[in-house]
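Rest of the complex left out; these chains stay put.
Chain naming follows the written order as A and B, and within any one chain the residues start at number 1.
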Amino acid sequence: MTKGEIMTFANKFAAGAGAVGLSLFAALPAWAQEAAPAVAEAAAPTPDKGDTAWMMTATVLVMAMIVPGLALFYGGLVRTKNMLSVLTQIIAVAALAMIMWVMFGYSLAFGGDANQFVSAGKLFLAGVTADSTVATFTDGVVIPEFVFIAFQMTFSAITVALVLGGLVERMKFSAVMVFAIVWLSIVYYPIAHMVWYLGGTDEATGLIFGWGALDFAGGTVVHINAGVAALVGCLIIGKRNGYQKDVMAPHSLTMTLIGTGLLWVGWFGFNAGSALEANGSAGLALINTFTATAAGILFWMLTERALGHKGSLLGACSGAIAGLVAVTPAAGNSGPFGAILLGAVAGVVCCWVVMKLKAKLGFDDSLDVFGIHGVGGLIGSILTAVTMLPALGGPAGEDYVLGSQLWIQIKSVGVAVLWSAVGSAIAFYIAKAVTGGRVSAEVEREGLDLGEHGERAYNY
Amino acid sequence: MKLILAIIKPFKLDEVREALTGLGIAGMTVTEVKGFGRQKGQTEIYRGAEYATNMVPKVKIELVCDDALAPRVVETLQQSAGTGSIGDGKIFVLDVGQAVRIRTGETGEAAL
């Protein structure tokens, strides 16, 4: 019952839009219900092996985004003495998220009809076998459920890992683990359900999904969510000692470049995989994931120039991520030039937020999770309503109304921000209460690598 | 014997070594150091965070020679290490009481 109907909707809507770029993330429940019986009639469909091949590949690509991708991207930006702590936190938190996902995460997010905020059913993947399938957005097209579970598993793992960028160089490893358990449970799973779950009734369909919000690959679920959590976290955990006084230059931009490259490479799985099929919509998401990123790189560097600095590699890498974040909700909901627009706007705005605004506000969102994922996610999620327009090469049909879609996007973003902010605060306070939250000042000075893990990153 | 301690610009090291070899100096010891002085370091910016390093990479040469040679070593050093621009570095001369060659146990000037 999970997604049988979504595709029906997608098809109908897509008919006007040229069967392009329509994601399951944009459903009008009314249509869906009407169409449901048609699905039931069909014989149990078997997965197309091309779709299965692509979705397995996409899943592996998202894995590459986490370790080594994100681990290196973040790790390169901290000081040598904290390198291992970043790497350890990311791999451990990802592992935790994977175990939690098969235990109850998938259940809460996609397990079956319950209410608008969470799912229920399939606890411990009960009843799922290698023969189980889930529907995609196209009528009669399914993929193996284990592949879908694994694909979505990687999303939950990378999202919680992203949050840690705001808290590096000071948070206890135990605090990170406690935070991850609580946060995934009360923030990630509900938001994933709200944005992506279509139930059998309005009451069981995710709240935001029910509104008809567009989020192709996770602008709200992943990026706004992680960005807000990091902001809340860095306010609760506090600044690093010596922030804005000591030299805290990245210890290896080479590692950050490798991480950027692997994030970009993996993001094709993230975005084009979110089509759930190897089709033209995935192809569109693919090319957009090139053009938006390219624009992000160039426009961040141009903004650096405009602000009186040199175009830098860290700027290029940051711009790439900003572009990738911004195109995420729009990947299949935009043409290649709409994607360039998104990348350019995100490149300019995020650069300004990170280089100018942040210093003024004075919070220590250490690796700019809010500045890039939060802000980039907001830009992408809201502007997706605009890139849908055929005038910009977008795939919207004739009956598409910009104003109302814009309003839906803004409302959705608002709910995501609020839910994430409150839930994250709870998660961080619990982590602090249970573990103390921060390492001692001495460990912070000597580095978390030795203090928390008893190792040194480099022994040249 | 004298210990001659010179702090110079790193890219001058090869030239200096050749000039000193020309004088008959058979050995020296070189260390990478950071210098703080009139010369200012370059500014680095990472996502808006500016770090103006006032530490400039330098190379320190330590060289022990007999008293007679010391003035010429200093002179050669000064000439070969100089570029005329700020941050060229310093030469300091200290007295050495004793020198030993570990391999042979020779002492004094024979050890150099």
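FYI, a contact is a pair of C-beta atoms (placed from the backbone, for glycine too) under 8 Å apart; a residue touches a chain by one contact, two chains touch by 3 or more.
These numbers were taken from a predicted model, which means no experiment stands behind them.
Only one copy of each distinct protein chain is drawn here, but the full complex in this file has the composition A x3, B x3.
The definition used in the following text is that only the chains that are shown with their structure count from here on.
Inter-chain spacing, taken between the CA centroids of chain A and chain B, is 54 Å. Partner chain B is touched in their complex by these residues of chain A: 244, 247-250, 309-310, 312, 314-315, 318, 354-356, 358-359, 368.
Per the touch definition, chain B reaches chain A in the complex via residues 44-49, 51, 53.
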